Each structure stands twice: as structure tokens, then as C-alpha cells.
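One protein chain omitted, others in place.
Going in written order, the chains are labelled A and B, and every chain counts its residues from 1.
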Amino acid sequence: MSDDTIFDVQNVTLRFGGVVSLNDVSLHQNRGEILAVIGPNGAGKTSLFNSLTGVYQPQEGTITFKGRDGKSMEIIGRKPHRVSNAGVARTFQASRMFSAMTTFENVKIGAEDHHGIGAIGAMLRGPATRRGEHESDERTIELLDFVGLRERANVISSSLSYGDRRRLEIARGLATDPQVLLLDEPAAGTNPAEKIQLTSLIRRVRDEMGVSILLIEHDMKLIMALAERLYVLNFGSVIATGTPDEIRSNPAVVDAYLGTSADAAKGA
Amino acid sequence: MSGFLHYFTSHFSTLRLEFWNLLVGGFANGFIYAMVAIGYTLVYGVLRLINFAHSEIFMTGGFAAYFVMKVFVPTTSTPSGMNSVLLIALGVVVGGVVGAVMATVVERVAYRPLRRRNAPKLAYLISAIGASYFIYNMAGKEFGRYNTAMPQPYINHPVFTIFGAPVEMYYIIIFVVGVLMLVILDRLVATTKLGRSIRAVAQDAETASLMGVNIDRTIAVTFILGGIMGGAAGFLFALNFGVANTMGFTPALKAFTAAVLGGIGNLRGAVLGGILLGLVESFSVAFLPGEYVDVTAFAVLVLVLLIRPTGILGERLGRSA
Partner (left out) sequence: MMEKLRSSAMVKRLFSSFAVVAVLCVMTGPPGSTATPMAGITGSFTAPASFFGLFRGQRWMVFFVIALVFFGVWTLWLKRGTQIKGAVSKTMAQPKEVLERRPVRIGVYAVFLLIALVLPHVVTDPFWQDAMVEQILVFVLLALGLNVVVGFAGLLDLGFVAFYAIGAYATAWVTGALPLPPPFGIHLDSFAAIPVAIILAMVSGVILGTPTLRLRGDYLAIVTLGFGEIIFIFANNLTGITGGAAGTNAIPHYHFHISSLNVIWGLGPVPYYYLTLAFVIVFLIIFSLLNHSRIGRSWTAIREDEVAAESVGINPLKYKVMAFAIGAASAGFAGSLTASQITYVSPSIFTVQFSINILVLVIFGGMGSITGVVVGAIIIQTISMFLIHTPPAGFQTQDLYIYIGALLMVMMIFRPSGLIPSKRRKREIRLSEAGEGHMDEVLTGDTP
């Protein structure tokens, strides 16, 4: 695994009863890359995400993640909260917010340090605790500014629009100070204006915060605009990989997914 | 260490001696657990929740059958022959009907209003606990808080022996009634339109309603079926143990264990789980002092939930097997 690789997935197979969700999947992500995974519905993209974050345990293969300290870590077999602490953040296909909390509280939960118990310290509000809270408050405001949700900080998160919910999830994910951010269909349910904002936000996350991006999307325009490299999944297997231009003209991909070359050229 | 070994070997020899006795007794108890477990598993299938009030359905069925037996069983002579058969059938029917009525009332009063407002699942559990408390304490108030023996509609005697273990009439009754009712229910769920709608709702309620299945009615029928089985089981249980307003708690807890053991939502699993639990419990009598027998069922529950929570036959919502 080279110094530059942040995710190294080798021959991962995931089965549920009789169904094979991921079939001998191998891929890698380089540090600082905006990598995309595309494919028809049911191709196994979210299963891949869930495997990368420790929610699912593939029966075969390895997933190696290189954290901040440069040490490699095996993801399979780890609980999701440990994967998060190691530096992998994610959003969910149907945004999962803490719906009765405000926008601010949602992001703050991400910013707080959940290591250790420290019940006594937390209760007594000693100087260390108060400093920690102050820091997480500040960080939360910074992130809300970054994603553009500052004005909606005290709104109950369930009343946010789809586009705002996506941005909230991104802010919350960034609050955990990750190395890589996994975005599961961030553009789903958003209108064209929101899509443009989202595209520039995602790019800013990589450019200004140095966080690598791995994204699942169906919206081809978004993909072509953002992704530096793609993997194409179909029926749980990787059928192609390459730059957006290479993928667009790959006949197998065009066949399985994008439709005719004419449509692909229009970027539909 | 040698003390432990001695304990085991002496109890093992008890087990060997009593094996067939314990087997038959365990089977009989197991059938009762199975019948009650069906109620849990059916409701779980359509509502995805444990019906905490099922214990009182068992109890009220038993009580109703008791009152009917009190009226029809002559105090001077114990009936026999055809009279016995008729009386037993009457007890089963009354127990089943009252169980069904009570189940319907519980569904209407404790669950349906919550479904109407799409309440969080926690509310259903708490409401069911409330219903259970209400019912058994009301029964205690109206009928007394003590155990009363059930007038026997038959003469209990060993009918035949298996390897020296007597098979009492009581066991025969349980087997016959149990097998009859379980087979009828199984066929009902597997072949009739009613059964299909139950399985459809258990698998995917939204799609089922889009296909024209009346959800409210299906759920009501599910409760009724569970209530019939539970109430009849109450009668059978009370034949041996008598009635008391608190009679539902422990058997129902064990029946729930049986349902989970066999695979919650799985009808045949409930039967398998019931019989298995009855046997395990019965054999544990050879190793543990009598008062600790109830601990066995609980231990089984914890073990199953920790090791294989989907049960032996696996969770099978929407399928009867």
C-alpha cells in the first residue's frame, strides 16, 4: 500500500444469505482524490459504503485504511464508531439527522470528543471540560459558516430542506475531523441550484480542508464535474475504472448503464 | 471438583430413571407453551412487536373455562366417556372464544388508537403493559386473588405406559387438542385467503394494503387466532394447575421464550420452540431443585438472544414455515 493510498480494498465479497451483494471487489483511493462510485440501483454501492464504515462485515477480502498517523488499519471487523474515530466520516442516502436537535446541536455532536467516559469530569464542568466545550462550539460555528448554514443554526433539523440536510450532514461529518468523507448520493432530491452549490462545496471540502472525497452518485453531470476517477459497479462487481472521459467512452459501461453513446455525450 | 462430579453423576442417574416420565411431561408442557407462543409469533409477524398483554388472554380463557366447568361438571360424580369428551370440548371452545374476545378488546383499546396516531413503538409496549396490569388486577378484584382448582371433567388415570412411564389422560388430552388446533391453524395460514393476507401483511404491510388487503381487519384476525390458541391453552393449563389471576405471567414468559427459541414470526418455529423448551425444562428437574426450574426457561431465553437471536428455524416473517 503506497504512501498515497488512503483506502485499499482487496477482493471483498459480501453475502446476505443467498444474495451476493459485493463480488470480489477491489479498488483503491489516493489521498486527496475525489473518487466516485457509480452504477445502477442495486449494484452494491451503499453496501460498499457500509463495508467501508464497519456497518457490514464482508465474508472475504480486506479493507485497509491509512489514518492520520500513517498507520494502516483493517476496517473489516471494526465497529462503526471506531472506524469513525479513525478518520472515516460518512453521510447517508436518506439523510439521517438527529431530527429533534437543532442544526447547531447536530454538528456539535460530531465535534465533541467521545473517547473515554469522563462522566465525573463532564458533570463537574471543570476547566478542561469547559475548554473542550468552547472549542467544539467554535468549531461548530466554523463548519456551519463553511457549509453556509449559519443562519439556520437554531432551526430544528427536521424542518430543513433536502439541500440543507445534505449540507448539515457534510458539516457534521467534517466535525469529526476525518481524513476521508464518504458521500452517499448527496445530490438526491435537490434542485439544480442546490446541485451547483453542492458541487462547489464538495470541491471546497477537498481543496480547503484537505479531506479526500469518495462519493456515490446517480447524477452524471455532478459526477463528470467533480470526479477525478471513477469506479463502475454492476451486480456487485467492478466492471470498469478510469477517468470520467475514459468511462464515458467505455463500451461495457455505456452498455450496462449510461445508455447509448449519444446520450452519454450529452452528459445525461 | 469431585463433589461437582458426584452431583452430576447422581443426577444423571436420576435422569436415566425418570427419562420417559420427564419426556412425556415435558412434551405436554411444551404443547401448552407452543399454543401460547403462537399468539406471540402471530402478532409479532404483523405488528413487529411483542404483545405483552398476551399473558392475560391466557388467563381469561382459563377463567372463563373454569366458570363453565363449574356449572356443567356435576359435583357428585366425575363424568366419563362421552360426557368427558363433550365437557373438554366445551372447555376448549369457551377458553378459545373468550381468549379471542379478550384479544380483540386489547387490540381495539390498547393498540389501535396508537396505530391511528402512528405512535412510536415504545408507546405500544407501555400500553400493553398497562393493559396487562389492568386486566389481571381486575380479575383479581372480581374473582379473588388466590388459586382455585378446576373441576375435573374427566377421570385422570394412566392410559398406557411408555417404557414404564405412565401416560396420564391429562397428557392425552393436551396432545389431542394441541395437535388438532395447531394443524388446523397451520393449514389455515398456509392455504386460505385469510392466511395469505396475514402473511402478506407480515411481509410488507404497505404493499399489502396497496394490493387491497384490509390491514385493520387482518390485524384483528391475527389477534383473534392468537387469542383462540392462548385461551384454549389457558383451559388446558388450568385443568392441572387451577386458575388464579396471576396464572398468566410465568407461562407467558416461557411461551415467549419458546417463540424466540423457534424463531419469532415463524409459526412452526413456535411449535418447535414450545416443545423444545418444555423438554429442556422438564429434564432440568433432574438437576435442579424444584424452585429453580423457572430459572431454566430464563436462562434459555438469554442464551438464545445472545447466541442466535433469530431462533432455530430463523425469523420468517410472512411465511408459515
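Remarks
By our rule, a contact is a pair of C-beta atoms (placed from the backbone, for glycine too) under 8 Å apart; a residue touches a chain by one contact, two chains touch by 3 or more.
Values in this document were obtained by computation on a predicted structure and should not be read as measured data.
From the options B:6, B:121 or B:217, the residue with contact to the chain not on display is B:121.
Only one of A:73, A:101 or A:196 touches the absent chain when the whole complex is considered: A:101. Across the entire complex, the residue among B:46, B:100, B:135 or B:167 in touch with the chain not shown is B:135. The chain that is not drawn here is touched, among residues A:51, A:176, A:190 or A:250, by A:176.
The chain not shown here touches subunit A at positions 46, 50, 53, 55, 79-82, 84-85, 89-90, 92, 96-101, 105, 108-110, 112-114, 117-119, 122-125, 129, 132-133, 156, 158, 172-173, 175-176.
Remark: the residues of subunit B touching the chain excluded from display are 48-50, 66-67, 109-110, 113-114, 117-127, 129-135, 137-138, 140-146, 148, 243, 249-250, 253, 256, 260, 289, 291-292, 294-295, 298, 301-302, 305-306, 309.
Everything below uses one rule, namely that only the chains that are shown with their structure count from here on.
Note: centroid distance subunit A to subunit B, computed from Cα atoms, is 49 Å.
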